[in-house]
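Excluded from the complex is one protein chain; the other protein chains are retained at their positions.
Note that the chains are named A and B in the order they appear, and that numbering of residues resets to 1 at the start of each chain.
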């Protein structure tokens, strides 16, 4: 049995203020001391499967071949399945809960090949409780895969077509208006949309952006904010105020140069955004953020 | 001299927003480039020796054999001793301040064998100030131990029986009521108690839980909250509201499925909890948390 994979790329909602991540790594290195673990992030909001799946999807084309260990797992210990899924080319395996977390990344990585439900307890850690599958099931599975254990050893094979699909936020067009949403607010306050620059070429260099007339969150009843924003290639080209930047993933992001678009525009993950042609000069002033 | 240990498991209250942890690692790798450092956590609250000792105790049975470097050290530069302590089987060494931080973990790892006070300055980093022992004393000691330097080289041997003991929070029984406390609130808001399921088997499947009539903190004078809570094995079995879950360490935790028990029950680390038989149906409604 030769080592099959050398890298485990690890994403979770465990945070770093507890010792969860350190314990999972200790367990993995005990089983597979030769492997390398690369942290993607562990600061996915607790239980936010969708945010985890989007983060994984953004990262996946940059991840080294090997094992991807992803754990955002609100249903731990319940009926959701623990799975490992090979990508079609066999260069990598995704390990995690079957709750939609892995689906988008696997699709981007080439699609699912063989899949297994991690039911073989010989590859689990014996544990006094069932609430830490990262330590007891997922981490050990990732480590054993690095050691060359075949996927089929880890449990009963399942039909990859029956894995829970991810929720891909697709924009829709209606009467010349493109309805999208904010899929990610990064540390800098940049707000990525689920809309690429190719989808708005008809709208011209300056685009009408309407924010907030329809919130995906329930509590807000704010007035819609309408802006005419330039589409640019770098933060420095925005000038003052917000702009639409083709970001590093090739998507449109609402950004402010050396500032936070999320703060300035009062927007957050999941907010709905409408893009259309800026037929007239739009000058609704943005309200400044209250101090917080 | 051959390399003796290959892994350093590192816990501290240094945080990650300063470069403290990176500097300690740089110093270690300069001395022992072949070793691997595994971060347990660095987000122990500043100076909170007790929280650090509990985190270390939870992690210790999962830590690879090798060196454990633990630094929560409010007395740095003062009279507290810097120590290294072998565990009895010789498979590991704990390095840190002699302030109770290491005691519980060492006991769980099999007890203390040889112990040394890190007084040999030949193994220290020369420093312009005395306030960063992790960089100047503890880190280098951990690295030299990995390189095969014997414990006895690092300073004067001391009697392990004279090391400062840890404060182990032991529950007590009084008139059929078990008095415990919240020892850990994790990122998800789960509140671990210092009580295991074996200690409450007489109370039945539904347990009377009283929170907050006696707070360990001084400022609060809130009304006690009384609940009848199910004892279950996974978050999904709780149903709505809080429950008592046998957690991944085999202890009882107050939990809310896909929510925060700490927020819902207004409880925190150190709060006192009383468990007893639920003789009658208890239905005190929990007050909802104010938004924060």
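The working rule: a residue touches a chain if its C-beta (ideal position, glycine included) is under 8 Å from a C-beta of that chain, and two chains touch if they have at least 3 such contacts.
Here the structure is a predicted model, which means the values were calculated and not measured.
Touch with the chain that is not drawn comes from one residue among B:130, B:156 or B:205, which is B:130. The residue from B:77, B:148, B:224 or B:250 that touches the chain not shown here is B:77.
On the side of subunit B, touch with the chain left out of the figure occurs at residues 13-23, 25-27, 29-30, 33, 46-47, 74-79, 127-132, 135-136. Residues of subunit A in touch with the missing chain: 6-7, 9, 11, 16, 36, 38-43, 55-56, 58-59, 62-64, 184, 186-188, 233-237, 245-251, 257-258.
Keep this in mind: only the chains that are shown with their structure count from here on.
The distance from the centre of subunit A to the centre of subunit B, each centre being the mean of the chain's C-alpha atoms, comes to 31 Å.
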